[in-house]
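Shown here: the complex without one of its protein chains, the others still in place.
And then subunit A:
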Amino acid sequence: MTVNVISAGIATTIQDLGRPGYYHLGIPMGGAMDRLALKTANLLVGNDEGAAGLESVFVGPELEFTRDVTVAVCGAELPPKVDGEPRDTWTAFTVKAGQVLSFDFLKSGARIYIAISGGITTPVHLGSRSTYAIGALGGVNGRPVQPGDSLPLGKSSKTVKDGISVPVALRRGPSNPAELRVLPGLYWHRITEQSQDSFFEDTWKVANEADRMGYRFQGGRKLEFVEREQPFSAGADPSNITDACYPYGSIQVPSGSEPIVLHRDAVSGGGYFMLGCVISADMDLIGQLQPNMPVRFVKVDMEAALAARKEQAAIMDEIRELLS
């Protein structure tokens, strides 16, 4: 009852919906960067939407199955193949015992979520199987998957229709340029009015430093700070503050040059000012951004942020209904 890892792809980790509740101790929530994609993949194969699956970046793994399973791949357009035969993303398909699941070249997006009927049943740590590699928690002995690993699978409880699929309208991915909605935050007053405008006017580009901890952006105008005498314990750089908590999605801009959006494996605090937060409804999109992609930040208020969260929740409800 295992899946054998022949090759691991890039940064392939076991992820579920994470371990909320320990961030105040410095342990981030973690979990799938694109939560809707993982949930949808799980529902397609008849799992609970929070079952553990695999997250791969740009390049998929090669996996051999020791029993017949149903598999679904959601998120990026990284075409799956069974024994070399193409299969569709966002669609349930069968992989028989002894067959090999592999992937073609990436077409769009960045991360795929592979759900397998029964789910991956590695040990639960602090309420989750999610891999937090920096803290050596979850996953396979605290690390990403490697060739030669045998991942245990649970019993699948629900049979699903082979070929069942999610309509294109419900598959969310970033536009081009991608738009990330931002709610200005506590330290918004630290940058000049001109920089408050330029941040939203400029088109930024995803940098190579883009991973589960955070995404860095380049190419916009440098932000200028309002002059002040630095408070006690804040560093000398104008982008420094007295150490504070870092929310998920918060945007720090060290020295005002390259914004970094913290993601699911965020550090919980530090001494950089944050100009605001990417709203929760758009966090999934960041997980699908490739390096060099153009990105615009769009200013919203709390009302718009909550409306967007509701809208995303309604899309997930629609998918649940469709696949129930």
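Observations on the model:
In this section, a contact is a pair of C-beta atoms (placed from the backbone, for glycine too) under 8 Å apart; a residue touches a chain by one contact, two chains touch by 3 or more; residues count from 1.
Operating definition for what follows: contacts and distances are computed from a predicted model.
Taken from the listed names "Peptide/nickel transport system permease protein", "Insulinase family protein", "Biotin carboxyl carrier protein of acetyl-CoA carboxylase" or "Acyl-CoA dehydrogenase family protein", the protein name that UniProt assigns to the chain not shown is "Biotin carboxyl carrier protein of acetyl-CoA carboxylase".
Within the complete assembly, A:A210 is the residue of A:L151, A:A210, A:L223 or A:L285 that touches the hidden chain.
From the options A:A92, A:L106 or A:L137, the residue with contact to the chain not on display is A:L106. Mapped onto subunit A, the interface with the missing chain covers residues 10-11, 57-59, 105-107, 208-211, 290-292.
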